[in-house]
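The other protein chains are all here in position, but one chain of the complex has been omitted.
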Amino acid sequence: MMKNRLMDLLKNVSAYTVICLYSIFAIFPLIWLVIISFKSDTQMYNTTFIFTPTLDNYKIVLFEGADYIQAFINNIIVSGGAVLLSLLVGVPAAYAFARYNFAKKEDLAFTILSFKFAPEILVILPLFMIYQKIGLYDTYFGLIWVYQLITLPLLIWVLRGYFEEISVEVEQAANLDGYPWYSVFWKILVPLIKPGLVASSLLAFIFAWNSFTFPLLLSGFQIETVTVAALRYIGSDTVHYGQMAVAAAVAALPEVVLALIIQKHLVRGLSFGAVKG
Amino acid sequence: MAKIELYNITKKFGNITALDNINFEVQDKEFFVLFGPAGAGKTTILKTIAGIEFPDKGEVRINDKNVNMVEPAKRDISMVFENYALYPHLTVYDNIASPMRSPLHKQDEETVKKEVHRVASMMKIDHLLDRLPSQVSNGQRQRTALGRCLVRDPNVFLMDEPIAHLDAKLRHFMRAELKEMQSEFDTTTIYVTHDYMEALSLGDRIAIINEGKILQIGTGDEVYLTPANEFVAKFMGEPEINIFDIELEDETQVKMLGQERSYTIEEDVAEVIKEGEHKNIRIGLRGNDIAFSFNKENEEYIKGQVYSVEPIGNKTILVVDVNGQLLRLIAPNDLQANIDDEIFVRIKMKKAMFFDGDDYKYIYRHNQNELLGVE
Partner (left out) sequence: MAKLLLKNLYKRYENKKRKKGEALNAFAVNNFSLECEDGEFIGILGPSGCGKTTTLRMIAGLEDITDGEIIIGDTVVNNVAPHNRGIGLAFEDYALYPPLTVYENIAFNLRAKHVKNEIIKAEINRIAPLLKVDDLLHMKPGKLSGGQKQRVNIARAIVRKPQLLLLDEPMSHLDGKMRQVLRTEIKRLHNEIMCTTIIVTHDQLEAMSLVDKLAIMKDGELQQYGTPFEVYDNPVNEFVAGFIGEPPMNILTVEVQKKESSFFFKFQDANILIPVPQRFYSVVQDGMLVRLGVRPTDVLIVGEDSKGSDVSISVFENLGEERKISFRVGEGFLTLITSDDKRYKQGDIVKLEVKSEKTHLFDVKTGEKIIAQ
């Protein structure tokens, strides 16, 4: 009996040690970031944990230059817009991929997925020139459009799996029960794909939010996103690490909040659909 | 209440012909069974009638009206799917209530409640109404699906293997229940099954389908006693019917099973064979149509060996090897016999069916018209 208990204790202790080590490893960069955001530029290089915390960085970033707030709003608009557009296009597309047989179906599906393969830098130059020519450069719609490269493939592939998992007969049964197709969609299909819908849209939102290359090159000063705006704190002579840290921390905030809220659904929602997708 | 007609329905999936020129007519209030092996095209026919599959050629008519261009919802059809097709996110109650809440068949919630409870108690699932389909057993799911189908009063009920996935005990019970309910339905029903007992038990008429073609349409007696061809004969009944070649010596004498002596076929049969100018004849005998004995009772008995003895409860399936031809016959369950024992069998010519050896089509059997009650 005693021996057993000792073994159990040892097991627990070692398990917790491992978990602790891992969490330090995982969270430390974030803590570092937060610490830096409270440091003044003068203390930046000569202190580690002990310093005089200051809110100056926050004041400067959030209130003194109105640009950062604007960038934040811009980011919400373009990322949110991108996800909405993807939903509008992606849900029917995913449905079609799951239900209909048409020529070159798999090739097309793969092409859409392959949008995600190519490094953004590869396509950005021609896009930049085209955008300049047709007047999409530095507009909301321009960014929303190019973000489809990020959000659409994800949405389509996850949702396709979900649609495939629902048997056709369920739709047909609803149809025979007397529901027109749009009611079948809203009353039967949407509730069933909801986990996938929520998870993939949020993930798509986060990817779009984090996007850097596209907004850097395809927008100028009108539509600046947070990722690009953070660059501004690198001056020609100095780097304002504190302000940059603030910008980064604030930019990460919505993601952290979202991820916490939907953590459970995110894993389930994606793995469920991914089985077949 | 409706009459359903199918004219020359043909349907292809890629290169495969799923339905090949299907024609039939189901009368108002008739219980019509589509019977055939897996992949025969039974479900495709149902879906064509429902309007969720489209025929490449042909016409579906409900009450003399062509409905090819009518949407499934507007055909006023109620269907049970083989995989139940329940709405996974809705409770058993809401599943059954679903047809009565649709824009087309809207009822007030009061009626919905009453009807759901009526059907649920009929299906014996009234204690499960607030569960989700994933929380009930397969049998209960199937009954939920049946309930959702029966809750309405449509033109026609389409049922795709509604009790196939139940265990044997429940299946026997549900079959009797369905049969008892039949008189209450008072609605045209088309029922798909691969179980010959369900087909015989339930169907006013049965259509036997194989590889997208209808082989025979008839009452239970017709298809069982006078199957259109060997396939139908083999598909109906267990153990499988014994069919083997016989040699015509003259008009009434035949030789069979490697025996020296000849056997006499019934006169009416001989006449039909002669008229039809059939050259090669095969004979079909069900398990009960061969007598057996361990002694050579008389000249008619043919010697063989016991190949296998398989008791199955209320009877025993006895497999006898007669000169290399295996015959399966039904024996009482207290039969004592060992493998390779000597045994004698007698062919009951009066019960035999005759088939053409070239196209395997049915020819005739003794007293056919009396058997079928035809004047």
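In order of appearance the chains are A and B, and numbering begins at 1 in each one.
Operating definition for what follows: a residue touches a chain if its C-beta (ideal position, glycine included) is under 8 Å from a C-beta of that chain, and two chains touch if they have at least 3 such contacts.
Not measured: the values here are computed from a predicted model.
Asker: Could you tell me which shown chains are touched by the chain that is not displayed?
Answerer: When the entire complex is considered, the left-out chain reaches B.
Asker: Check the options B:Asp56, B:Asp186, B:Glu310 or B:Asp358 and report the residue that touches the missing chain.
Answerer: Touches the omitted chain: B:Glu310.
Asker: Would you indicate which residue among B:Arg131, B:His172, B:Lys348 or B:Lys361 is in contact with the undisplayed chain?
Answerer: B:His172
Asker: If I consider the whole complex, including the chain that's not displayed, which of B:Phe81, B:Phe157 or B:Tyr196 touches that chain?
Answerer: B:Tyr196
Asker: Per the definition of touch given earlier, which of B:Ile16, B:Ile339 or B:Leu372 contacts the omitted chain?
Answerer: B:Ile339
Asker: Which candidate, B:Ala164, B:Val272, B:Val319 or B:Ala337, sits in contact with the chain we can't see?
Answerer: The one listed residue touching the chain not shown is B:Val319.
Asker: Tell me which stretches of chain B touch the chain missing from the display.
Answerer: So the residues of chain B touching the unseen chain are 37-38, 124, 167-169, 172-173, 175-176, 179-180, 183, 196-197, 200-202, 220-221, 224, 234, 236-240, 286-288, 307-314, 317, 319, 326, 330, 333-334, 339-340.
To be clear about the criterion, only the chains that are shown with their structure count from here on.
Asker: For chain A, which residues are in contact with chain B within the complex?
Answerer: That would be residues 167, 169-170, 172-180, 183, 188, 191-192 of chain A.
Asker: Considering the complex alone, what residue numbers of chain B touch chain A?
Answerer: Spelled out, the residues of chain B in touch with chain A are 47, 50, 52, 71-73, 77-79, 81, 83, 85-89, 98-99, 102-105, 148.
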